[in-house]
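Every protein chain except one is present and positioned as in the full complex.
Naming follows writing order (A, B and C), and every chain is counted from residue 1.
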Amino acid sequence: MVSRRDIFKYAAGGGVGVGVGLLLGEVNQRPLETLLSTHIPPEDFSPGIDTWYNTLCRMCPAGCGISVKVREGRAKKIEGNASHPVSRGGACALGQASLNALYNPDRLRSPMRADGEGGFIPASWDEAFDELSARLGALQAAGMGRRVWVLTGGALGSGEEALSRFSEALGANLLRLALDTTANEQAAAKAIYGFEGLPHYDIASADLVVSFGADFLGSWRSPIAYAKAYGEFRQGANGRRGHLAQIEPRMSLTGANADEWLPARPGTEGALALALAAEMLRRGRGGEDVANWGGLSGAMSLAGAAEQADIPLARVEALAERLAAAETPLVLGGGAAGAGTRGAAALSAVAALNRVLGAPGGTVRPNLGHAASYASVPDIEAFASQAASGNVSLVLLAGVDPAHDLPDSLGIRRALERAELVVSLDSFINDSASQADWVLATDSFLETWGDDISSPGAGSLTVTLQQPVQERLFDTLSITDIVLRLAARLGGAVAQALPHADAQAFTRAEWARVWQSLGLNGDFNERFRLAQQNGVWDAPLAEGMADTISPEVPPPPAAPGSEFAGGESEYPFVLHPFVTQGFREGQGANLPWIQELPDPLTSVVYGSWAEVNPATAEQLGLGMGDLVEIESPAGKLSVPVVVHPGVRPDVIAMPLGHGHRGNGRYAKGRGANAASLLAAQSDSATGALAWAATRVALKALGKRGRLTRTGGLSRTLGRQILGPGGEH
Amino acid sequence: MSKITDTLRQYRADGYFAEFDYHWTMAIDLDQCTGCGACVVACQAENNLPIVGEKRMRQGREMKWLRVERYWEGDYPDARLSFIPILCQQCDKAPCEIACPVFATYHNQDGLNAQVYNRCIGTRTCAVYCPYEVRFFNWFTYTWDEPLEQQLNPDVTVREKGVMEKCTFCVQRINRAKDLARDEGRRVADGEVQPACAQSCPTDAIVFGDRNDTDSAVSRKMRDPRAYEVLKELNTAPSVVYLKNAREPLHAADGGGHHDGANAQAAEPRAAAAEPRMVEAESAVT
Amino acid sequence: MPRRQEWELTLSISVFEAARPVFTGLIVAAMVVVGAFVGHWAHGAWLNDHTPVQPIEFSHEVHAGENEIPCQYCHAWADRSASAGVPSVETCVGCHKGLAEVRDRPEIEKLFGYWERGEGIPWVKVHDTPDFVHFRHKPHIRAGVECQTCHGPVEAMARVTRRVDINEDLRMPWCIDCHTEEQVANGRDCLTCHY
Partner (left out) sequence: MSSVLRKQMFDHGPPSYAEVNRDVINALTTTTWRYWLTLGISASVALLFFIAPWIYQIIVGVGAAGMNRNAMWGTYLSNFIFWIGLSHSGTLLSAVLHITQSDWRKSIYRSAEAMTLFSLMTAALFVMVHVGRLWFVHWTFPVPNPMELWPNFRSPLMFDVMAILTYLTASSVFIYMGSLPDFAAVRDASKGLRRRIYAVLCFGWRGTAQEWHTLGWSYTFFAVLVIPLAVSVHSIVSWDFAMSTVPGLHQTIFAPYFVCGAIYSGTAGIVTVMWMLRRYMGFGRYIGKLHIDNLSKLLLVLSLIWTYINICELFTAWYADTSFENEAILYRIWEGPFWWLWWEMIAFCAFVPLLLFSRRIRQNWNLMLVISIVINIGMLTERFVIVASSLPRKFLPDVFGTYFPSLVEISITVGSFAVFTTLFLLFVKIFPAVSIYEVKETLAPLRKREASA
């Protein structure tokens, strides 16, 4: 049957098949991978095994201790440092996302020089230092050091120490800039508790916390420390569940977790606090230390205060009841409540209430360690006017972005334009750096040395050591390194002030200095090695070191309502800017993990929004995601609205930290910058920026905005999701 | 025949997992959870979750193995917000497990609801069957802008397009802990292993441990009277237990009348009617 | 049975005649398929590059074989970590500094070249598993598995080769078999290796 020809055909078929098979094999062959051996391994190098380094988180001023997991010489994961008194093993979203800053694709890889057409070209460190030292040298020689301005943030520790010594020796001006400063709270503490610095609030051991605008779970002061305390406050070992009342015009993260939320009219918190204080005195809650206060003549009646704050009297009285009955009550004040034109007075009133309730010494204790002294609005305006009159030769931006973070109305952007030479020390071309002539690429805080005085230092001076967890990714230097090298090149007084080789040497020297100044005995080297191990130095203070609460202080001043920029007729709404944990004042905007982290209250990702009360929305015919134009006396912007019941009808709330002009692909052009709406209002007492004292008008633009939300329908529809009974 | 019916009868009956060496369980105390989202980022960092970008977010294709859901109650000024973190519940009677035609998802001996990425063919049935919607699909092969890829966790596979992925209580950490315990010839101690979310939680709201060990922290939490399971009525026997928020009812003052289940159903759909338009419009923007 | 024969007859006339090209085609097609399998197997067995050329012609035969240097002297992390690791250039040089008699050999020159340039040596992986498999050395060493079980008689290899005949190209069936025989705890649970 089967002919020879057939056989040939079969064979041919087989041959073809084999060919195909070989080809397939060739195609799906595993790719060759190489295995790069180390040249000289660091002593703690071990492939496939995690190495943990304890260091300091620099994403916000709180100064949490963190533990970084390092694998094959690369930082992989950030956890809280369990042995650190502030973070106690906790880590916030921003802190963990700081890895995105370290590995950010838009991070500067070398010093950059402006090319004159708004762009930047890479340069070498030598070029940079040559030009800079030349300029500074010339100014110094001409005795025109005052024409140099150093702008930096509110952080503490040796890094800042280096900066201030540098500018001191140079005779330059140093401005510590931040939108939300601690100035008013420091003033209040000084007036009512009678000590320098910031109080430390013991939330854990309180049974009642009344917070006037302080979003201590979200963004206020030291969120991790307070969150840890809050955990115990709720379900603590003592088996007692604390009660939390939040008084603020827009529900913050803390407000959302509070047992009761009292939406007080903006700027009236102080009066309410004072009225409550008077009520407590009336109920005989006050102790000996406030005997000299009398009945607080300046205070309003509860009814009056409730009326002014637009809260039902019944609820205020109920609150007063709780306060009077509380064993270990604690009253907090901060955020917008302390950022009106009468912020300091308002916070004093809050402190007074604490004092009447006998909190000082108990739930309110002095925070050991100094607090930053920020530039006031007048200082900033002085800088602006100097620049305007062409008297600013050189501006050194040390890791701050005032052009974005601070209101345009302060005139910093214009000042930077007028300055002869602007040098930005930063890891990104942010809004301010884009106006600079030089951008000196700085390390991530995970690549260099430093330290910070953590706040709140609970009962001891908590200094956290910052050390590199991996070698530098790019050709960068830390701010301290840059300052030290500049000093060395400048020579003279400056070099004498800063004789150290690099950040490591300087940090160590600083610690030695503090060690001596505290008159502590023992082996410093041993102590420092321990600190490197634990990442923190928690020093019990020698006798008399600790600040104490003064036994008697004069009664607090009256707390009149805040004054707002813009007339009520043409600007019917009060703008309530708020700081979120992820973005803060702009630090988080270039971190993709933060951009993709849904906002706790609105579930918005990628971009900013304005929060509007349903009633208001109905009035203006606004729906979720509709675009509106918000106009204030200082400026205008357009942004989509989110409608939710957590905001007063007469208030428009906007998150800060969005709307960057630069700062990398993840931040650039996303959302609108609420700070640009703020008028240059300042506190009548301290001159601190009153960032919550601006009125705005709202105009529907009749189209939809770019609002991206991950959340669908935020009602349980009677489904038992939050527990049996649907109630909680 | 009777043999089969017997096996079927006792299949995943209560205590089915007691015989196994571990029964990993998580307890989340809603009274302590503040909804800050630290756990969400921790999860993203630990498990190599991709950065999907704004466009994909708008298309509803986010990749968050762990999300914090928010629910409003009441209206201004008596409004209240509640948070609840939702992650894979590692159900002992998981609807997803029966669905997968190729056993890419199954229940392992530690009570974990396993997901085997390299076995998945992407029918997405498991995700459809999952009532908690905690399974996420790789619609594309996601990439990291250089040098972001240097952060990737070497202990976790980077998933390719067409694969379903989800939380497995950070199984890479569990394996590591079991490995160490084995070196020392002991069981994994309570609190020795923690998923990324639990470790980062600033309020210690998340407790993780072995349910078979009756005096482990998680077992103690489970005995709390506030303990409940989400969507219990579906009989999925989740391994994530929630502790109800201990706040007093929103309307305790006026008797809380209009918030018991029945009326809530009557009342809420209006809210429901209001919002789909929003959802619609949003996706219309894309 | 007459009808039966008739039936066959008719078939033989009409079908097989007409169908012959069809059948031939079918058989050829079958041959192609079979051939493809054979070819693929053959490629895996012989043509697949099991012995990649290394940047330095390092001989395990000399080091592990003749000089009997224990594996974990250089691959120091095998009993501690998931990956056994390759020695640092420092380790190599550490010994070879003292070995003046071989100092001038070209390969050794290469080594010192890397050393002086301060570079690492880009060794080519011979035994590699896909990325979705997490093979961990430590548990296997702990369980007393010989290095040779998977890597073959390395001490006898001038240039390291992947002995497919020994380790079946490190494919999953091979893993499973061993895990089953040795009754490894959870050795057949997917999550043990895939996560």
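Assume a contact is a pair of C-beta atoms (placed from the backbone, for glycine too) under 8 Å apart; a residue touches a chain by one contact, two chains touch by 3 or more.
Since the model is a prediction, treat every value here as computed from it, not as a measurement.
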Where the missing chain makes contact, among the chains that are shown: A, B, C
Touching the absent chain when the full complex is considered, from B:L66, B:I86 or B:V193: B:I86
Hidden-chain contact residue, picked from the options B:V41, B:L66, B:C88 or B:C120: B:C120
Interface with the unshown chain - residue positions in chain B: 56, 59-62, 67, 69-71, 86, 95, 98-103, 119-125, 127-129, 131-133, 135-141, 161-164, 231, 234, 265, 268-269, 272-273, 276, 279-280, 283
Chain A, residues in touch with the chain not shown (by the definition above): 603, 711-719, 721
Interface residues of chain C (partner: the chain not displayed): 3, 6-7, 10-11, 13-15, 17-19, 22, 172-173, 176-177, 188
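Note that only the chains that are shown with their structure count from here on.
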Contact-richer chain pair [A-C vs A-B]: A-B
Taking each chain's C-alpha mean as its centre, the one farthest from chain C: A
Chain centre separation (chain B, chain C; CA means) in Å: 39
Centroid distance [mean C-alpha coordinates] between chain C and chain A, Å: 53
Inter-chain centre distance, chain A versus chain B - centres from mean C-alpha coordinates, in Å: 30
Numbers and ranges of chain A residues touching at least 2 other chains: 48
Interface hub residues of chain C, defined as touching at least two other chains: 130, 136
Residue numbers on chain C that touch chain B, as the complex places them: 130-134, 136, 138-139, 142, 186, 189-192, 194-195
Chain B - residues contacting chain A, complex: 29-32, 34-38, 40-42, 44-46, 51-52, 54, 57-58, 60, 62, 64, 67-77, 79-84, 145-154, 196, 199-205, 226, 228, 230-233, 242, 244-250, 256, 259-262, 264-265, 267-269, 271-272, 275-279, 281-282, 285
Of chain A, residues touching chain B in the complex: 48, 71-72, 74-80, 89-93, 96-97, 99-100, 102-105, 217-218, 223-224, 227-228, 230-231, 234-235, 241, 251, 253-254, 256-257, 259, 261, 263, 473, 581-582, 592-598, 600-601, 603, 605-607, 613-615, 623-625, 644-649, 665, 670, 704, 706-718, 720-728
